[in-house]
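What you see is the complex with one protein chain gone and the rest in place.
Per-chain numbering from 1; labels A and B assigned in written order.
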Amino acid sequence: MELLTILLDGIAQMGAGIGAGIAVIGAGLGIGRIGGSALESMARQPEVSGDIRANMIVAAALVEGAAFFGIIVCLLIALAG
Amino acid sequence: MELLTPNIGLVFWMSLAFLVVLFVLRKFAWSGIISALKEREDFIERSLKSAEEAKALMSSLKAENENLLAEARAEREAILKEAKEMKEKILADAKLTASEEGNRMIAAARGEIEKEKNQALSDIKKQVGEISLEIAERVIKKELSDKGAQEALVEKHLSAAQSN
Partner (left out) sequence: MNNTKATFLALALVILTSFSSFASGGHDNHGEAEKFVPGDVIIHHVLDNHEIHIGNFHIPLPIILWDNGKLVGPFSSSNLSHGNSYLGYVMDHEKIYYADETGSKVILGYDEKTKEPIHSKPLDFSITKSVVGIFITSILMLLMFFAVSKGYKKRAGQAPKGIQSALEPLIVFVRDEVAKPSIGKKYEKFMPYLLTVFFFIWIANLLGLIPFIGGFNVTGNIAVALVLAFITFLITAFSGNKDYWLHIFWTPGVPVWLKATGLMILIEFIGFVSKPIVLTLRLFANITAGHIIILSFVSLIFIFNNMYGAGGGFGVSLVSVIFSIFMFCIELLVAFLQAYVFTLLSALYFGSAVEEHAHEH
């Protein structure tokens, strides 16, 4: 019984870690795409790079927010365990 | 877990401090700052606009001046040119009249000279004729006063006519 709780606890911790990792991968992919496309469009139309930068930051912030949701859930699992 | 549970005390102090800052700054700072910024921007925009207008005015004035100057210059040139032409014409005219007068005077002088010469020549001819006649008269008178001489002369002319 003791062993099982420790094991389950460990599995929960591991799940939290893996979950946080996956959330970060998602955010990284998303923000990377946003940044890449923004750079591409800035190179294409340097005259509107200010607007593009602002929108890029907004989009990156939204993606980041979604990733934070995931990470906070993982944190809750890890800390509750 | 503690990380994610907001502390009621902190929420209270934060709300208090932030709202106080918000209302105090809104009343005493932001309105003044924002309106001052706006005013200054308007002022700068106005100044720029008026400067632009002044510049346009200046350039139009300058163009006008230039026009006037060019006109004046053209006029001066025209006057100068006219004067020069006039001078040349007067000179040419003067030359022409002078040479004509000269020619006329020369011709007149020449005619006079011719006339005088002819007169003189005819006078001389007349005189020569008169003198010759006188001489001839005298000679004939003398010849005819001697009978023998008259006969000798006839003889001489006759023999000359025979030998011919």
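Operating definition for what follows: a residue touches a chain if its C-beta (ideal position, glycine included) is under 8 Å from a C-beta of that chain, and two chains touch if they have at least 3 such contacts.
Remember, predicted model here, so these are calculated numbers, not experimental data.
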Given the full complex, what residues of chain A touch the hidden partner chain? 50-51, 54, 57-58, 61, 64-66, 68-69, 71-72
Interface with the undisplayed chain - residues on chain B: 2-15, 17-22, 24-26, 28-34, 36-37, 39-40, 43
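Rule of thumb we're sticking to: only the chains that are shown with their structure count from here on.
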How far is the middle of chain A from the middle of chain B, if each middle is the mean of its Cα atoms, in Å? 92
In their shared complex, chain B is touched by residues of chain A numbered 72, 75-76, 79-80
Chain B to chain A touching residues, read off their complex: 1, 3-4
